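Just passing along the structure, written as structure tokens.
Here's a slice of the assembly, chains where they normally sit.
Chain naming follows the written order as A and B, and within any one chain the residues start at number 1.
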Amino acid sequence: MTMNGTRDLGAIVLEKFQFSDELFMIRVLPEEDSSIPLPGQFYLLKSWEGFDPLLSRPFAPIAVHENGSLDFLVKVVGRGTKIINSSIEGAKVKLRGPCGKPFPAPSGQRLLLLGGSVGIAPMLFAYKRYKDIVPAKLVIGVPGGEWENFCKSELMSDTNLEVFSDDGSIGRSGTPLTFLTEEGVGTDDEVWACGPIGMLKALGGSLIHKVREDQVYVSLEARMACGIGGCLGCVIPTTLGNRRVCADGPVFRMSEVSWDEL
Amino acid sequence: MSSKRLLQAKIGSLTLRSPAIIASGVWPMEPERWPSGVVDNVGAICTKGLTLSPKEGNRGIRIWETNCGLLNSIGLQNPGLEAFLKNEFDQLKDCGCPIIFNLAFHREEELYHLLDILTSFGFTGTVEINVSCPNVSGGGMTWALNLASLEKVLKRARALWRGDMWVKLSPNVPKICDGAIVAESCGADAVVVANTWLGLAIDVKRKKPVFERIFAGLSGPAILPLSLRLVWEAASAVKIPVIGCGGVADAEGALAMLMAGASAFQVGTALFSDFEVVKKICDGIENYMAENQINDLEEIVGIAQKA
């Protein structure tokens, strides 16, 4: 009956790596067999017992390993991510996933992957997964110095990669969109993007008339409770009416989203 | 006696395989989205709140976490009863347990119309009349606040509806007993006690209320002690079954609901934290019954009131 294999899983923290005070990578190993996620899918994660915080937090994996372990890149922004940041190796966590619809299989055209801030996570995963199948280019934008260790880390090695930072302290100065303006984009390119809402909105303008509309996909964020399409807490306005980010998304055609109402 | 029998709960004409009912508005209406096994122990599933016309629901932020609780202001987003029957009910109806139609309405005629549609469709099961949604203007929980109009609408609904009729009451009233007594006198088969509690959250960064409609409904473990009190009061006031709802998240809370006087209970928010919660609750109740040599769930119902 289950289409997507979403499940609640116990998992154990194998490794935690701190890139800076507010950015870390956490590797967790599910204790049971579970579905392998595709790029764009995500997990709800919590590292605490009890109901405070009540809700698990959504994160998109940056990598899946052979033994089933998952890597997440997490930015500390509030209460939940702060508690997750205090997890230590050996600690137990809980996962719900994989949730959501992944990016569609690449069509064979060049894949241009744009990630801003923690929106890098699913883009990096997509890159590693598809780079041997289609020509792929990863363009990331980071806020600045806090992200330096991450950009220099092994995770980013061996990657056809361009880095932009707001203040030019890492890579080139600008955002992933700067790349589009400066280097252009091919009409047939597939463009996938994930990042701050401002970046995604601007992306529309940058791409207009440059690539085929139906080849641009974005992965969106929303506050989530259930993660499986039950509560309607995560809806966004689209041209087809409200759509659930957790179940109908998080990946949407750029053209579907009612950006003005977001 | 099979362990399945142990957990059976009787509500009106229904015999549920377990007293754990999935509350309205929290669970996807597409069974293919249900993680496998999760509803095996579920006694019944309430549909999301269905209205006569399709509703887009509320704009802006819809859910906000509080300590052990969740504020929601979904605003009854739904495709309308007819579209639901046409597109969604078919896959749902063979899921292994009864589907309870949660019906919401603004003007009273809407409810009668909803019941007509269900009758024409050939549905003869149970409806849960929602007079307690805090997240819409007019209608919604204002029905529960005016006992005279509540009585009028329930009487008429009772005359129209042949199947079982549950009435889902609001906790945001002076006295829960009043509404329960009205529902009983109008021939309701059960009262659901209760819905979400009216609460407020402020987004301190933006210096304004989180929700566009300002107030929203609080659910989750935070409210269990409050729901238990209402269940105790309602169960003392009426003879029809009381279905406890609000904050059940483990076997202990479920047993507390039963002992306070509920014949069954609903589980909503707890599913967000754990898909296995209904299974864990049912196992916990079964173990409790075995340890305490209790053979029939009914023996527990209201036992704390008799103490």
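Keep this in mind: a residue touches a chain if its C-beta (ideal position, glycine included) is under 8 Å from a C-beta of that chain, and two chains touch if they have at least 3 such contacts.
Here the structure is a predicted model, which is why all the values come from computation and not from measurement.
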Overall composition (this structure file), stated as a label formula: A x2, B x2
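Just so we're on the same page, only the chains that are shown with their structure count from here on.
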Rounded Å distance, subunit A centre to subunit B centre (Cα mean): 36
Of subunit B, residues touching subunit A in the complex: 25-28, 30-36, 48, 56-57, 59, 61-70, 72, 74, 77, 220-222, 249, 269, 271-276
Of subunit A, residues touching subunit B in the complex: 1-4, 6-8, 50-56, 96, 223-235, 241-242, 247, 261
